[in-house]
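Note that one protein chain of the assembly has been removed; the remaining protein chains are unaltered in position.
Chain nomenclature is as follows: A and B, assigned in order of appearance, with residue numbering initiated at 1 for each chain independently.
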Amino acid sequence: MKMLLPLVIGVLFASGTYLILQKNMLKLVLGIGLISHAANLILISSGWIGPGQVPILGRDETKPFVDPIPQALVLTAIVIGFAAMAFMLVLALRVYKDLKTANIEEIRGQRG
Amino acid sequence: MSHLLILPILIPLGTAILLLLLRFVPVARGILVAISALAIIGVNISLLSKIQGQGIQIYRIGGWAPPFGIVMVGDLLSGIMLVLGSIIAICALFYSFGYLKNDDQHAIFQPLFFFLWTGTNGAFLTGDIFNLFVMFEIMLMSIYSLLTLLGEKKQIEAGIKLISMGLLSSTLFLAAVGGVYAFAGTLNMADLALKIKPNVDHPLVSAAAMLFLGVFGLKAAIMPLHFWLPDVHSSAPTPISAMLSGILIKVGIYAIIRVFCLIFVDLQGTFQVFILTLACITMFVGAMGALAQTDLKRLLAYSSVSQIGYVLMGVGFFTVAGMGAAIFYTISHGIIKASLFLAAGILKKMKGTAEMSEHGNMINISPLFTLFFLISVAGLGGIPPSSGFFMKFQLIKAGLDGGFYVPVAVALVVSLFTLFYLVKAWQKVCLLDQKEAPKMLPTFNLLAPVGILAILCLALGFAAEPIITLTNAASQQLFSPELYIQAVMGSM
Partner (left out) sequence: MTSLIFQTITRLVSPILMIFSLYLLFRGHQLPGGGFIAGLMTSAGLVLIYLAYGCERFDWRNRSRFFYYLFSGGLALSFLTGLAGLFVGGFFLKSGVAHVHMPLINEEWEFASAAIFDLGVYFVVCGVCVSLMTLLGEER
């Protein structure tokens, strides 16, 4: 079980990097999304993960709790990532409508 | 407890929200923009004078005591940066009234601009490393939208670059925060400094410091990470270019100063050679890039890269005089570069392009423009009566006093190149003949901000003494981090 989180982070980072290196704009967006989730998991793992209780008031307070701060931080990071992802999707759509292509190489070729 | 410290964040935030609600009432929006821009600059100046008089100010958000809650901390450096930011922002805002075409654009531009202002002010004031991340994101999100506002193809391409860059850098930022939190169990910068001081040899600490340097270096466009800047700064709408080059890349430098003078104080020696090398390469590469440009805005963008190298060099000396010089350089360069970008925007407005070969004969078309442009060019080139001379002089004197001869030599050579490409650009645009007449003449709305910034650059040169005293005091404060820690942690 202890290896699960590092493994997931590694897989997310690897597939995110693979997707970023593709030429398709949509894959770039998805790749960045995966990488930002990997970063969120890193942040989660910086707190203490299990075996502890859920950090909610009103539980048995003699037993140890998991550190709630990284979870709050991750919530913030997820919200920010959500907004950035949404903006990027809109931008990708706009590029596709304007230039009729999702290929990053061709978008680069537009420089005047 | 005084609420003055939170006002630089509250006023722009509230204004932005009101502007969103007033979307279909252009007149009310204009009045609101004017009132709150003046209010912000007033608040920032009074905040600076208060910090000068009474020392470091802190504000506990929500009343939670540090290190558990988020604190806002205002020291001299933050105060100076706040005032600089508001001067540039107010000029860019005034300029935007002449620059944008229709009210639809204004309706989107204005609230986003105030969100951007919230982000920069917040980044300068915050005393919490995660809050710094949040403020960076507020800033970046507004910049993404402002950059692609006009929807030109170049802007969209630059937008893709900027967003990929921004998202990847926030990923690294999160990883660095995670590393620091795992090690120290706190996010408050003053508390982090206390927790890290006894364990500075721990590998996680240097790794986190390196990550922070990378993240902030990406925002400040330091050499290997500068690739996004020329495209973004040159294709952005001009008021935003001025904001980007004038203040936004300085936020990265500010964060580097904050992190290395507070949290990782004991790593300064380890990182010094590395930072100085990067600074030299950045100066050189930026100037070389600028020499090759034919588009004025692109030239200025490359010149920003080069000038960031100078600031980073001042930081990299890690001496009181060097840091003071770097802060003075930041102020002076921010004002001059904003003025230059706004001037380039006038050219772009006149003929639809900032390509230098398309322009010429500005000395007859608009002598005032030529004069302002000349003052700014002289400023960035380091010609004596302007502030540019003092910024370079201070920096080089600090370097010689500290015994850093190689960086100083590079800086001197690069400043020759700087003068060369700027004078070349000025001569092409203003003196050389050009048959084709422009579509429009520069209007008051466009010329006034350029003029104000150029005069400010001159004034900063004639009244350099008090400003240099101020920046040296700020640097003195930075090199005694116990003052900062005392102010934050002592108030429990």
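We take it that contacts are C-beta pairs under 8 Å (C-beta built on N, C-alpha and C of every residue); 3 or more make two chains touch, one makes a residue touch a chain.
In this text, all values refer to a predicted model and were calculated from it rather than measured experimentally.
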| item | value |
| --- | --- |
| Residue among B:21, B:273, B:413 or B:440 touching the omitted chain | B:21 |
| Sole residue of A:7, A:21 or A:75 that reaches the chain not shown, by the stated touch rule | A:75 |
| From B:10, B:291, B:432 or B:483, residue that would touch the chain that is not displayed | B:10 |
| Touching residues on chain A - with respect to the absent chain | 56-58, 75, 79, 83, 86, 89-90, 93, 97 |
| Missing-chain contacts mapped onto chain B | 1, 3, 6, 10, 13-14, 17-18, 20-21, 23, 59-63 |
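Simple rule for what comes next: only the chains that are shown with their structure count from here on.
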| item | value |
| --- | --- |
| Of all residues in chain A, those that touch chain B in their complex | 20, 25, 28, 32, 35-36, 38-40, 42-43, 45-47, 69-70, 73, 76-77, 80-81, 83-84, 87-88, 91, 94-95, 98-99, 104, 107-108, 110-112 |
| Chain A-facing residues of chain B, complex | 130, 133-134, 137, 140-141, 144-145, 148, 151, 153-154, 156-157, 159-160, 163-164, 166-168, 170-172, 174-175, 177-179, 181-182, 187 |
